[in-house]
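Take this structure, written in structure tokens, and hold onto it; I'll ask about it next.
Left out: one protein chain. Kept in place: all the others.
Chain IDs A, B, C, D, E, F, G, H, I, J and K follow the sequence of writing; residue 1 opens each chain.
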Amino acid sequence: MQRILVLNGPNLNLLGQRQPEVYGSATLADVKTLCEQTAKNLGVQLKFSQSNHEGELVDALQAAQSDFDGVVLNAGAFTHTSIAIMDAIAAIDTPVLELHISNIHKREDFRRHSYVSSVAIGMICGLGVNGYSLAVRAMFDHLEG
Amino acid sequence: MQRILVLNGPNLNLLGQRQPEVYGSATLADVKTLCEQTAKNLGVQLKFSQSNHEGELVDALQAAQSDFDGVVLNAGAFTHTSIAIMDAIAAIDTPVLELHISNIHKREDFRRHSYVSSVAIGMICGLGVNGYSLAVRAMFDHLEG
Amino acid sequence: MQRILVLNGPNLNLLGQRQPEVYGSATLADVKTLCEQTAKNLGVQLKFSQSNHEGELVDALQAAQSDFDGVVLNAGAFTHTSIAIMDAIAAIDTPVLELHISNIHKREDFRRHSYVSSVAIGMICGLGVNGYSLAVRAMFDHLEG
Amino acid sequence: MQRILVLNGPNLNLLGQRQPEVYGSATLADVKTLCEQTAKNLGVQLKFSQSNHEGELVDALQAAQSDFDGVVLNAGAFTHTSIAIMDAIAAIDTPVLELHISNIHKREDFRRHSYVSSVAIGMICGLGVNGYSLAVRAMFDHLEG
Amino acid sequence: MQRILVLNGPNLNLLGQRQPEVYGSATLADVKTLCEQTAKNLGVQLKFSQSNHEGELVDALQAAQSDFDGVVLNAGAFTHTSIAIMDAIAAIDTPVLELHISNIHKREDFRRHSYVSSVAIGMICGLGVNGYSLAVRAMFDHLEG
Amino acid sequence: MQRILVLNGPNLNLLGQRQPEVYGSATLADVKTLCEQTAKNLGVQLKFSQSNHEGELVDALQAAQSDFDGVVLNAGAFTHTSIAIMDAIAAIDTPVLELHISNIHKREDFRRHSYVSSVAIGMICGLGVNGYSLAVRAMFDHLEG
Amino acid sequence: MQRILVLNGPNLNLLGQRQPEVYGSATLADVKTLCEQTAKNLGVQLKFSQSNHEGELVDALQAAQSDFDGVVLNAGAFTHTSIAIMDAIAAIDTPVLELHISNIHKREDFRRHSYVSSVAIGMICGLGVNGYSLAVRAMFDHLEG
Amino acid sequence: MQRILVLNGPNLNLLGQRQPEVYGSATLADVKTLCEQTAKNLGVQLKFSQSNHEGELVDALQAAQSDFDGVVLNAGAFTHTSIAIMDAIAAIDTPVLELHISNIHKREDFRRHSYVSSVAIGMICGLGVNGYSLAVRAMFDHLEG
Amino acid sequence: MQRILVLNGPNLNLLGQRQPEVYGSATLADVKTLCEQTAKNLGVQLKFSQSNHEGELVDALQAAQSDFDGVVLNAGAFTHTSIAIMDAIAAIDTPVLELHISNIHKREDFRRHSYVSSVAIGMICGLGVNGYSLAVRAMFDHLEG
Amino acid sequence: MQRILVLNGPNLNLLGQRQPEVYGSATLADVKTLCEQTAKNLGVQLKFSQSNHEGELVDALQAAQSDFDGVVLNAGAFTHTSIAIMDAIAAIDTPVLELHISNIHKREDFRRHSYVSSVAIGMICGLGVNGYSLAVRAMFDHLEG
Amino acid sequence: MQRILVLNGPNLNLLGQRQPEVYGSATLADVKTLCEQTAKNLGVQLKFSQSNHEGELVDALQAAQSDFDGVVLNAGAFTHTSIAIMDAIAAIDTPVLELHISNIHKREDFRRHSYVSSVAIGMICGLGVNGYSLAVRAMFDHLEG
Partner (left out) sequence: MQRILVLNGPNLNLLGQRQPEVYGSATLADVKTLCEQTAKNLGVQLKFSQSNHEGELVDALQAAQSDFDGVVLNAGAFTHTSIAIMDAIAAIDTPVLELHISNIHKREDFRRHSYVSSVAIGMICGLGVNGYSLAVRAMFDHLEG
């Protein structure tokens, strides 16, 4: 049975309350429920977590090496600034799929560059919270693959 | 019943033969079959086409306004050079989802900028030909909404 | 009797329906009528055409060498990307006047650079569809001049 | 009866004597006569003035708010350096049309950027002194609406 | 009674000992006393805190949503690198005023860009530790409005 | 008794009428009254003036050397273009505090660079016309300090 | 017997008439004759074609995979703008030699970058129409080699 | 007796397992042993630590002010992104020597810029884990020197 | 008898008092005396003037067309910002020699670019006030030339 | 009888031993023999030389003015850094043809810019050592005219 | 017995006399003695040389291929400008270690880029003349290694 980690970065705990015109009105709890439902349908074991601390995300990615078969990562703002997270992904064998709720290519210039992209297997963005469900499925397909 | 157009740009007719280490060994015919299967599962009417001519892609996008409910677009090289295609997408109401087989963020610098992104609803990339199946499903979900 | 070609590039066939807050509600047929009226007032023979294909615009400009005394060109998106059109203008003796419906200097950065400008005699922009009438008159004056 | 101000920036008082290969041999007095003739034909009240002082041009634009219905502005070198003139245009309701005798897009790089463009309704350039006549007419059409 | 949080970023705990020619000789304890005095004079409830951890600052800003009416933020080095802090400010309704002890515009190039600025209501800089007193007063005035 | 000059640059005479969504509805006369009130409270002698002419601002700054103890300068558009004003500030011993009504860091790119900043003691921006009152107080503190 | 395709891009059909000070007075028919003569001398089968349409050049390059042993390509303006042509060259096994009549390194900045160069085996430029003869010979040597 | 701190940044705990073609197969425990041996030979007291958290590294550097005579710092990814670490080094008197296992000048562009370099006494890079031994010796010489 | 104008730009009236470590302690009156002495030695008629107003310098340059045989211009800060002054020099036949007291190539980046240079016959800089004497002599030689 | 100089820059004496995957296995002696054979076939007098010293290459180019009718120049690394060599070519009337063994457009960024190109008649690159033979022939054709 | 070459570039013969605040007061003769002592301790054969001529340094590096097992190179100013030296290092098998007396990352921008770095095994900088001793030891370890 596949084990998938869905890992969320800074300020995603405010989902639903933060700029709803950009991120929608679903909360992170809603998203967790959505992911768990998808996982159940696919027969996948899923963990869902969030942190505002770069170091904790690095720790979580390092630990995923032994604990998970794949990671869906919405690194939030750290997507654009954290070489440490990029290095952590590069250091582990577990495949990582990059996810964004909004279409980062339509926003400020500094959101167009992603350190995560250069080490992730692929990216899904702009599809709202439904992107989480697609990402879990995409990782499932990739691992089956 | 939803109508979805899967539109492919230049050199995608060589899929399977062109740089298989980047694009995999499936041919465009294989991809068409995959999309049709996904469409059948979802109960969607699907058209699949390809062109090496920028003008024909502009024509096809303009026509999609009346003939389709959604477009999945892999614009190939025109992703990075065609403002005309970008303007065509902006000119129609039909939603367009951007798709790439490879992770364009890992390749040459000039492949990192996409004119399509600024007018598409979202992007899926780096998931190989399976991305086509996910994109059709994502457009389906988007239209169901 | 002067012969003037009014040549339109990609997506201008959607005029009136595409982003009316930018381009206004007049259709390309309306613009053609306006140009013909102006031409009639000035005693000028006028041809009005449009294409979404870069190659066809290059062909049309090359043919203008023998068939027309002046060209009013709204190259649309190709204004910003087509060196081929720029080279065609440079290769013929027929003077070309650049025209834009919107003020391209107020829009996205990539619309601020025009390959056409470096070979056109001048530019009129931002005056809406009335700019077509002014451009025909300006070309008339230039040829008389 | 419409009231139009034709306002000229630095060194335009030398017209006819300054680089005639770029600007032609007509003097600013000739241009004034041409504008007055066009204004008479259109039934417009016209004022024509020039200054080498940025501050005086800012003052003139501010005063145009109450004294004129439209402004045709050839800001000369200040086109490329004066945010103060740009701010003055933005601060008044009177529409301003940007005018240049030469095609500024064909000249030195620093002449390609115009602060005026981002607040003017449109631009006419490269049509020689005849551009003044066209600009007065274009402003007339714009005000007629 | 207004509640104002004065939040300090990395290395500000070394104030008085770190580069006194830039930051002066007052310690952070002195600054806290100054802020409390100002708050007392204005009849404002004030909390003063500092952290070297980006994640803790994000947490504190998120919590300010419910606990404070306004925030005075000297984000130190994170001013120039933290999109996470910028996103946290954008995600909450509590107004944030940016503060710097030194004039960041006179220093290294990388200190001239502030992610905080694009979401803060305003900035005070270069006025030494007295800037803290002014910032508390400015936030008070802003909230009184 | 301290003598403080509050000096305003181009287009600030239009305050209240120019882009009120950016600058608010208070007029420059209102601002003058506000400054005079603050000065009276602090026991400071205050002069308040405005000019649209760069040369007059340079003259005024040079004269401040002997006539004032401190200058609060809102240089308006010249903030971003005038090295002459910057040189004048550098040439005199009188301290100058930079002031902006809006948060210049949130606006067009060319408003983010300030020649004044590199020679001013500090900057206050984004606090609306109340920033004038704070700036006079900040200069008072600085001179006392 | 080797089969070599000499493929020409936009505006090369105007050779001899377009900017003769840059491109010389020989026509494309003259160049075709020259190439055929060289081919005859070397015992090579040669096809010579031209198109103003990017899509047709992509089609021709794709077809060359099975029909030719080598391609001499003067892509004209598309050299600098067409990633689609670059991708087509990368997708086929047939070697492609880049050719330019003028020395593109001496001309406008935008002509200095060639997408073709990064996938061609080499480049010959600046030798006028005689470069065609040398290029056919160079391709012959390469294929023999 | 000198006291030297060897401080390691994010992902260095994975040494030996992370990209061995870049970093070699020695683990961080091996490196610690190597450093301790060198320290013993030189008669130096040595502490060796690692953290994935930027804030903890800032704390450790601040504490080094009183607890150590010199620091050897391999800041890992934070080398290129952390102004907070740079500021901490600048704020303390303890000399810091920058160390990298790989030659950072041969890698991605973003690894070529080091915030640490501008405040460190020097840099050793590209010499593998043996660089640790050399760095401890270099710091010893520097403190003796 | 040659007539030479020595024209000085903004803040040069403060010479001797402004940053003496850069500009020396001689006043502008001293410089005038030095120029007059040199002129007398060479048998040249000399006028010496200064203005802080860009418009007045433009006026003065335009007037030099008829009143002087050569101009020595120290445009001060306007050297780097005034296209209007550059255009005035280009518009007149009178040769202009650029002069700077300090070596502008050693100072801030924005002082390294000179609009004056592209239209002046040459430049003398870095030789202190003695540069004025050399410049008058150089202009004399040039006119004798 | 034509006299042609084949001039080689730094490190070309190591040909055959230096990065054979880039430059092939032929030595410079082999290349010399190849050139001499080509020259013999064409009835041309040929000199072949190499130097690692920029000054000697400048000397050789200056001397070519009187001693040779044409120069084939492979300037090696100096292609990208030597304005002195560029100036020497510009200073003599003897035509110079630029040659590179590898396709410099496919390599590091700094190898894409050639100072030689802006003064050479043309360039041949990417054709291996056979390019020398083609270059001698191209120069022969050029001189024959 | 290992043979190590310590090679010095331009102006290092002035060591001790040139900017002692940057480079210290030891002369190159002192440095030679220091290197010889280190070599003696390690049982290494050492040659120490210096040249102001780029070509001689290229020659020396080429000769090192057969005469030395390792090179310690302080290329001085050529570090930043010489692709020829970089190419020579790439062309030989002998490992080269880059050395700088000062911390080049703290100096002018143009000293931050090193052509040598991209082909050297590593770099030691900022440790004063003691860096020579460390570099010889580091090369010794590398060769033993």
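By our rule, contacts are C-beta pairs under 8 Å (C-beta built on N, C-alpha and C of every residue); 3 or more make two chains touch, one makes a residue touch a chain.
No experiment lies behind these values; they were computed from the predicted model shown.
The chain that is not displayed touches the following shown chains in the complete assembly: I, J, K.
Across the interface with the omitted chain, chain K contributes residues 9-11, 13-14, 17-19, 51-56, 76-78, 80-81, 110-111.
Although one chain is hidden here, its contacts on chain J can still be listed: residues 53-56, 58-59, 62, 81-84, 86-88, 90-92. Annotation for chain I: contacts to the undisplayed chain at residues 103, 105-106, 114, 117-118, 120-128, 130-131, 134, 137-138, 141-142, 145.
By definition in this document, only the chains that are shown with their structure count from here on.
Listed by label, the chains touching chain E and chain I alike are F.
Chains that count as touching both chain F and chain I, per the definition above, are D. Number of steps on the shortest path from chain B to chain J, with steps defined by chain touch: 2.
Over half of the residue-numbered contact pairs of F-I are shared by just one pair in J-K, A-B or C-D, which is J-K. Looking at chain J, one finds that none of its residues touch two or more other chains.
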